[in-house]
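A single protein chain has been omitted; all remaining protein chains appear in their positions.
And now, chain A:
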Amino acid sequence: MQTKRMTFPGRWLPYALLGPQVIVTLIFFIWPAGQALYQSLLREDAFGLSSNFVGLANFTRLFSDGSYLNSLSVTAVFAIGTTLLSMSAALLLAVTVNRMLRSRNAYTTLLVWPYAIAPAIAGVLWWFIFNPAIGIVPYALEMVGYRWNHRTSGGDAMLLVVIAAAWKQIAYNFLFFLAGLQSIPQSLIEAAAIDGASPTKRFWTIVFPLLTPTTFFLMVVNIVYAMFDTFGVIHATTQGGPAQATNTLVYKVYADGFVGLNLGASAAQSVILMVIVVVLTFVQFRFIERRVNY
């Protein structure tokens, strides 16, 4: 489509308009990313007084380090668990709300609220709910004969962080699923009803396939969220424990760099994380957006 373009005279206006964004990107992304890249090739001495160039040694060491490989698999479990839980719960809520007529807006508003809560606060909230000593959930589980303790059980801890991380993301996924559902013409559902499809069958043969663009988009967004945006949740609940059971890649970058003060290893890990983000973004734009249309 040919659109009419507005042009402004003057050479400085475009730079002035772009300036703030470029400066923010430079200071908060390009510079630290460059630092991380540079640091990942260095090793500091124990006192932080000198550092020397070690090439890719930080990387080769990481991949032979058992705790790093463990963190990789922990992250995979955590990301998949969080994505599945938050997306299926959100889809269920969206389908339910979409059937409402009058109360739809009220439910939508309420369901979106959790998204406005800071990750650390959400973490503390779940820390209270699941606290083995004072929490309501362990108390309830106790009654059915399950002793919940995420401080000693790696499985319990993983479940806790998955629930805490997923809960926040449900609001976001819900909005997208609801919008996706509302963009499906009602007449399609009616045609399928006349064509003899039960409500369940209509969902799986008509609605769900038509939601695939939304589903794939959310899948990438959720994986990225689970891998990179959940530091606060983990820090507030388990701090990566017990015994590294919830020590995801992002949390380990912090733990190794700022607690363990192994800056070289920490920087190498963040470089690997950056590569993963690049790959995921590439997948989203190149592969998914092109293939998932109907």
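Observations, loosely collected:
FYI, a contact is a pair of C-beta atoms (placed from the backbone, for glycine too) under 8 Å apart; a residue touches a chain by one contact, two chains touch by 3 or more; residues count from 1.
The working rule: contacts and distances are computed from a predicted model.
One chain of the assembly is not displayed; among "Hydrolase", "Spore germination protein", "Aminomethyltransferase" or "sn-glycerol-3-phosphate ABC transporter ATP-binding protein UgpC", its UniProt protein name is "sn-glycerol-3-phosphate ABC transporter ATP-binding protein UgpC". Among A:V112, A:L125 or A:A197, only A:A197 touches the chain that is left out of the view.
Checked against the full complex, the one of A:P32, A:G55 or A:P209 touching the unshown chain is A:P209.
Residue-level contact of chain A with the missing chain is found at 185, 187-188, 190-197, 201, 205-206, 209-210, 294.
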